[in-house]
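I am attaching a structure below and will ask some questions about it afterwards.
Just one protein chain is left out here, and the rest sit where they should.
Chains here go by letter, A, B and C, matching the order in which they are written, and residues are numbered from 1 within each.
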Amino acid sequence: MEEKKHNRFAELFNSQLGQENPKGLSPFGNWLGGVLTHYEKGKLEKEYTVRHEMTNALGTLHGGAIASILDEIIGATVISMEFSHFKTTVNLVVDYFYPAYEGQVLIAKGLMIKEGKKISHLQGELFLKDNGKLIARAITNMYTTDLAVDLEPLFK
Amino acid sequence: MEEKKHNRFAELFNSQLGQENPKGLSPFGNWLGGVLTHYEKGKLEKEYTVRHEMTNALGTLHGGAIASILDEIIGATVISMEFSHFKTTVNLVVDYFYPAYEGQVLIAKGLMIKEGKKISHLQGELFLKDNGKLIARAITNMYTTDLAVDLEPLFK
Amino acid sequence: MEEKKHNRFAELFNSQLGQENPKGLSPFGNWLGGVLTHYEKGKLEKEYTVRHEMTNALGTLHGGAIASILDEIIGATVISMEFSHFKTTVNLVVDYFYPAYEGQVLIAKGLMIKEGKKISHLQGELFLKDNGKLIARAITNMYTTDLAVDLEPLFK
Partner (left out) sequence: MEEKKHNRFAELFNSQLGQENPKGLSPFGNWLGGVLTHYEKGKLEKEYTVRHEMTNALGTLHGGAIASILDEIIGATVISMEFSHFKTTVNLVVDYFYPAYEGQVLIAKGLMIKEGKKISHLQGELFLKDNGKLIARAITNMYTTDLAVDLEPLFK
């Protein structure tokens, strides 16, 4: 049964690899978009394109949209751990380094830094695809709840 | 001229008070929505409604959307300081306490904690309107740039 | 028995009020010093004096010492909640606003912001006593462990 669950996690990520519009269960995640380009356990990459509606008054990617993309990649990285119980976000710390403009393509990388029984610590990074510049970085602590994971609705 | 600038800040906020759809200059800010319900120098309140497209797979307000609303209220609070030069966000720290569901109304409060010549520190809080529960809190450090503020485009 | 535990918490704090050198169980806490000047459930005040050995190369209170005092006041505030199980620190976020010099007296304030079953969120603030300036602020998330509290060793 663990084996079966593992297969379901793998199926889920494999079904999303390279897809422009995977039909995710998260409406805001779908709004942000993003294409999964790499996954392994605890390490993920997605590509995002800066759309006009994600920008601020200065024409650059909004700080909240940056936080949202980083929260998304971290959330997907947690799912890649093939966990049995849901983790909930305790906090999100975002540091901003560099602006991104409409039309630019971003690479978001998620990484599990320290997985604990109760508290896990993850990191997200956001780069400009064309020159590799680090535009922002985030860290998150997550708390493992008692709510068991059921992946089946994701396959409906 | 300082007086005139002051008047322009006041005009700007007064023109937005209670408006459902103020035509802001920030596309992502417009997407998030929000109605300004109170402003004074360094202290702001806005109301937001949780729309379906802001939610996550669990049906609650997405952590990224929470971060975005808090970033917005903090950004508006900085503008209420009637500053002469743009401030840019160094970091955003969000702590999550409680979920919010589709259709719920939120009160976002922004507060200037410490205004420095170079670095300013602000706080944002997000409450459920119906029971006053604190659902999340954020702090931000901002750095004052050399870029002079010109409000006039906001009145076009 | 709950009543008795409550009494023990009250006894503990009462015995420390205004004492220059309470014999605490934390060696580093003792090194930092500090005198408890006020306590109620979830709200504490202590006074600290900046000693030479707490300063940095610029002659001001070391950023690590500031973090330490804030961590201490937050830790004492958690104890004031009369909790039954130990809480462990998940993270500490310190924002620095203003320097403090050798010999200056500081007021440290601790506050419980949000007590949850599993995760609690607290805040610490550090002021200069003579002019009330806020020199630093900290927030912490704590996780409630399964380790039951036994106060009795504190009374030996």
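What we mean here is this: a residue touches a chain if its C-beta (ideal position, glycine included) is under 8 Å from a C-beta of that chain, and two chains touch if they have at least 3 such contacts.
Owing to the predicted nature of the structure, the values given are computational and were not obtained by experimental measurement.
When the full complex is taken into account, the listed residue touching the unshown chain is C:72, out of C:45, C:72 or C:125.
For the chain left out of this panel, the touching residue among C:12, C:35 or C:92 is C:92.
Contact with the undisplayed chain is limited, among C:29, C:42 or C:116, to C:29. Considering the complete assembly, chain B touches the hidden chain via residues 90-91, 93, 118-119, 141, 143. Residues of chain C in touch with the missing chain: 24-29, 31-32, 52-57, 62-65, 67-72, 75, 88-96. Where chain A meets the chain that is not shown, the touching residues are 93, 95, 97, 113-114, 116, 121, 134, 137, 139, 141.
We take it that only the chains that are shown with their structure count from here on.
Taking the definition of touch as given, a chain qualifies here only if it contacts chain A and chain C alike; those chains are B. Between the chains A-B lie more C-beta contact pairs than between any other two chains. Greatest centre-to-centre distance from chain A is found for C, with centres as Cα means. Between the CA-based centres of chain A and chain C the separation comes to 36 Å, rounded to the whole angstrom.
Chain B and chain C have Cα centroids lying 32 Å from one another. Listed for chain A are residues 90-91, 93, each touching two or more other chains.
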